[in-house]
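Removed: one protein chain of the complex. Kept in place: all other protein chains.
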Amino acid sequence: MQVFLQVDNLEVSYGTGAAVIRNISFAVDRNEMLAVLGANGAGKSTLLRAISGILPLKAGRILLDGADVSRWSPNKRVELGLIHVPEGRQMLGGLTVAENLLLGAYTRRRERRSALEETADEIYQLFPILKERRQQLAGSLSGGQQQMLALGRALMAKPRVLMCDEPSLGVAPKITDEIFAVIGAMRDRGIPVLLVEQNAKKALALADRGIIIKRGEIILAGPASELRVNRNLSASYLGV
Amino acid sequence: MPEFTQVIVAGLSQGAIYALLGLGFSIVFLATRILNLAQGSFALWGGFVFLSMVAGAKIPLAISFVIMLILSAALGALTQLIVSLRSKPWRPISPDMAVLSTLALLVFFEGAAFMIWGPDPQRGPALENGVFRLFGAIVPWQLVWMIVGALIIATGLQVFLRSTWSGRAMRACAQNPMMSSLLGINVRRIGVLAFALGAMIGATAGILVSPITWLDYQSGGTFALNGILAYLIGGEEDVAGPVVGGFLLGIVQSALLLLPGTSGGLLEQVVPMLALIIMLVFRPQGLLARRI
Amino acid sequence: MTLSQAVAYLARRNARFFFALLAYAFAITPLYFLRVVHSDVIVTSAIFFVVVLGLDLLYGCAGMLSFGHIGFFAVGAYSVAVLFTRFAISPLLGALAGTLITIALSYALGRVCLRLAPSYFMLGTLAFGIMTHSAITVWYSVTGGDGGLGGIPRPIIGCSLDTDLTFGAFAAACAIVLFWLTYSLSRSRIGRALRAIRGDAVAASCLGIHVDRLKTNTFVISACYASFGGSLFAMYNGAVHPDSFSLGTLLDLLLMMFFGGEGTLWGGLLGTTIIRQLPDIFGGLHGGQVLFEGIFFCLVIFVLPRGIAGAVEDAVKRLASPRTKAGVRAASNIPPIAARLQPEQAPLLQVENVARNFGGVRAIDGVSFAIHRGQIKGLIGPNGAGKSTLLNLISGVLAPDDGCILLYATELSRLRPDQIAKLGIQRTFQHERLFPHLSIEENIMVGEEHGADGSLSELLECALGSRRTLTAERAARAKTQAWLCDLQLEAYAGATTESVPQGLRKLVELARACAAQPFLLLLDESVAGLNDVEKQAVKGFIKKLHAAGLAFLIIEHDIDFVMELCEEICVISFGRTIADGPPADIRKNDAVIAAYLG
Partner (left out) sequence: MERGSGFASVFGHGGWLRRAGPVALAFYALAIWAAVGWTGALAEGPIKVGLLLTYIGPTSIFARYEDKGARLLIDETNKSGGIGGRKIELVNYDTEGKPDRAGTLYRRLAQEDNVAAVIGPDSIFVLLGMSDIPSEVKVISVSSPGLYELVAPQKRRYIVSAQVATTFAGTLVLAYVKDKFHAKRLGMITTSDVIGQTIASTVGKMAAAFGMELVDVASQPASDRDLLPSLHKLATLQPKIDALYVFGSGPFANIAMNQSELAGIDVPIAYNGGNVIPELIKDLSPETAKRTFLAVARSTVWSTLPAADRQDPTIANFLKDYRAKFGEEPTLPSAVGYDMALPIVDALKNVGTDREKLTEYIHDKQRISGAQGIEFKRTWADGYGSDPAELAVASVSDGQFVFRGFLKDSLRNIGFTKEDMLNKMRELKLVAE
């Protein structure tokens, strides 16, 4: 089985309302980063939520490493290594930075403590500021630091698929670069990455392939290099 | 001097009741944000079942205690399942519906207790009868057990929440259930666990306080209120809250007895509720919690 | 209008009210004559019905569940009892005194508890209820403590009410009058405002509803019902005792409301009678009664959350033949706005150096721009730039940490949302915030009626159903119809918000805001989720309003839409203005392109 994460004909709606995303299919392989682009409200976040199981599917299926996880609860999907860094960072604000990181490794709770600490050390090396602040409450961090922590927390689980939802949201450009570098490094380690981004240029510079979603449907898909020069891309954002 | 020490002892006794009943309440609220009025029923049933086993069936104390823990855990888990019957992962139950359903369960448990144990108040079996003197004050042995129980449970909870995976998961669920499930935590199971744990603590509290407070089928409501009171005064987000808040309130309450013109009834009934309202006015987040 | 016509009109308009009363009378009469239901059950049901009416006004309409009403019930009863036994003051004066005390107490309690989260509101009121019970138990030198107080006479109104029949008639008359007042209140603009608050307090306040005052006043009125019920209870029984005001009675009250059907008012008739009859059904088996109440309560909460009356209403709604409306196509509704504006003064709205922090994050960091009379201004920027926050600052939902917002010369930053709404600024929300407890038509009517200012005189006027309020209501309904026609939504008038497709809800929200006749409208992603045809319709609608002189601030992600509509566009990123100017300039602005595309 080559393809690691496969999504077929996904359809999702909130409650009984109309479908927010329709008919979405794609696949992400190992060593591959797929950028999901589109204007606000196009359904990008909804797509990730459906894949991670927070929203129930109306139709379609999700295959993870060959297993059909469409009806699984979110926590079971996480056990399989499907890690979702949600939009807006979602800190556990009343817990310390160290505890946030540790909880990232919840699925590895049966492993030895030293193994977890090793991973934590790696993350502290990636984001030294977190080490400085590890006894602080996560809620007191600045936006950029919180985003680092959110990503670090996800990495603690040793993800087999990483899904990042707008890691650049409200984060200064310099820190965005840092974060993107880490996400890129994950891909280079062989972890398939699904990156939802509004900042299309940065995302396409990093990703291998991209899809563009408009009103819940894929309107464009292809290698990143092609999308970068595609005129429709700017059109869907700025109408230029 | 003996008067003063006696006030402290009386305060500790009252405080231990608050603290014990507040601890179970706080663990449930901490993990699920549900104001669980049925918590009082756990204490009531724990006390009654223990009483029936020890005094009725003559089962030894320790064995009765273990059986009672298992039974109350099951009762707590069942309560959680019933309360969250109508909630969906993406649409949690609204706070007023949650309170109402636990209130409904409180009434139900009250009725069931009436059917089983009748209307009369009964005294729970004391772990140790008798009294001793300390600095001129008369101290019942049961009080020692209550204080020790409260401290052990509080410490245990603290350790549980800080250093076990389930405990950390519980705190995570309290902060952000959606994110917790994305961390691989089974939020439902944690909810059940919290209720089971809360029920076990509640039942233990019921056993410890019932030799002092007695038990009748209507005690559940009083127990729940005492617990809520300790919890609110102590403040959210912390297990130590109910212990500190409970003992503090207990001692303040008994100290008032030194004032001329106060009666036991005033202190037992009006002062706690007044304290609750004052807390809600001036410091709704509790004494210990940070202002958010 | 002849008498029979008048009666027919009243009966039709208030069908539910008369239907409930008649059905009740028909059902209870044989039960009484067959001695199945005793007279005291009927009379106390009427008394408790008064209390439940108050509870239901508070919870069924405004969504506030008070556990403190048992305390007010006690206050009413003990005022009568204490004043009579200590000072020989007549029970009716005692009831009046009780009401006054209740007003003071409930006002204070309301001020304390209404600002708390729902669960804490319940706790605070519960503490009050228990404290009242404890106080009457403990303060025995005045209240008699556990011995209670007895010997309270029945009041004399023209004739003496000392038989069960006369007193029953008196209590029933009181209950019917209060039922009528509550019923017309709940159907009036106040009722709509309360249900709006229950659904979404923020949106309600942005429509001009003075949420705090309305909530407080409703709480006080509802407490007065409980107090008056308590006074009747004391007069009827001739005695009071703390146990009648204990937690058990509170549970009975809640059960009466929820079993009868919260939000229906007439459900209380069923609830009270059944719960009062329970002791006779169970006889000596008190434990059975408590257990039964517990099971009952659980069933109502988990299975039948709207109670019997709610279930009946739903069934009637399903059974009733859908009647087609006369196809009157109302004329267009858009009022000439320019005429209402003070001339000369410009700009209309000025935002100067506004800043706002959330925790450690500076979401808005010194934004300035201006909107001129009748202008359409666009506000765009990448996700998370702070656009919605800015809208919240202008509409008063949030207060700025720094800077000022001026509408002409009026500083807005210290005003409440409802004050700002009354000044003529309306808004929509990024995620539509229709009021789920109101129909589509009623949602728009809330806007049409300019919310409610929640004053006592307004409450009174609505409860009495004065000619003026009725005329105003009819006018608002007609205008609402016109708005619905304008947006081609007339088919949905009576529908619940849930049954309307997501996209159309945004249109309803737009209509609701327009109905309040603002001269500045803040739109937050109004066309997100609409298809092209619908978008064109909205665009046309906005243009029509614009032609009438309405100014707009539009947040939108559909750039085409913004570029075409707006005369000026302000672009913000990271909480700062990065560009401000006509669309053509914005398209070419490098900073904007960089902010969007990276």
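Labels for the chains are A, B and C, by order of writing; each one numbers its residues from 1.
Convention: a residue touches a chain if its C-beta (ideal position, glycine included) is under 8 Å from a C-beta of that chain, and two chains touch if they have at least 3 such contacts.
Please read these numbers as outputs of a predicted model, since none were measured by experiment.
Although it is not drawn here, the omitted chain touches the following shown chains in the complete assembly: B, C.
For the chain missing from the display, the contacting residue among C:240, C:367, C:462 or C:562 is C:240, taking the whole complex into account.
Residue-wise, the contact with the chain that is not shown comes from C:11, picked out of C:11, C:399 or C:584. When the whole complex is considered, the residue among B:59, B:178 or B:257 that touches the unshown chain is B:257. Contact with the chain not shown here comes from a single listed residue; of C:24, C:120 or C:140, that residue is C:140.
Listed for chain C, the residues touching the missing chain in the whole complex are 8, 11-13, 15-16, 18-19, 26, 29-30, 33-35, 38-40, 44, 134, 137-138, 140, 144-151, 164, 233-234, 236-244, 279, 283-284, 286, 313, 316-317, 319-323, 441, 474, 477-478, 481, 493-494. In the full complex, chain B touches the omitted chain through residues 2-3, 6-7, 9-10, 13-14, 17, 119-123, 129-131, 133, 138, 140, 142, 212-214, 216, 219, 222, 254, 257, 263-265, 267-269.
What we mean here is this: only the chains that are shown with their structure count from here on.
Averaging Cα coordinates per chain places chain B and chain C 36 Å apart.
Of all residues in chain C, none touches two or more other chains. The set of chain B residues that touch two or more partner chains is empty.
Residues 52-56, 73-75, 78-79, 83-84, 86, 90-95, 99, 102-104, 106-107, 109, 153, 157 of chain A are the ones that touch chain B when the two sit in their complex. Those residues of chain B whose C-beta lies close enough to touch chain C in the complex are 35, 82, 85-86, 94-101, 103-112, 114-115, 118-119, 217-218, 221, 225, 228, 232, 263, 265-266, 269-270, 273-274, 276-277, 280-281, 284. By the touch criterion stated above, chain C contacts chain A in their complex at residues 359-361, 382-384, 498, 501-503, 525, 528-529, 557-560, 563, 574, 587, 592-593, 596-598.
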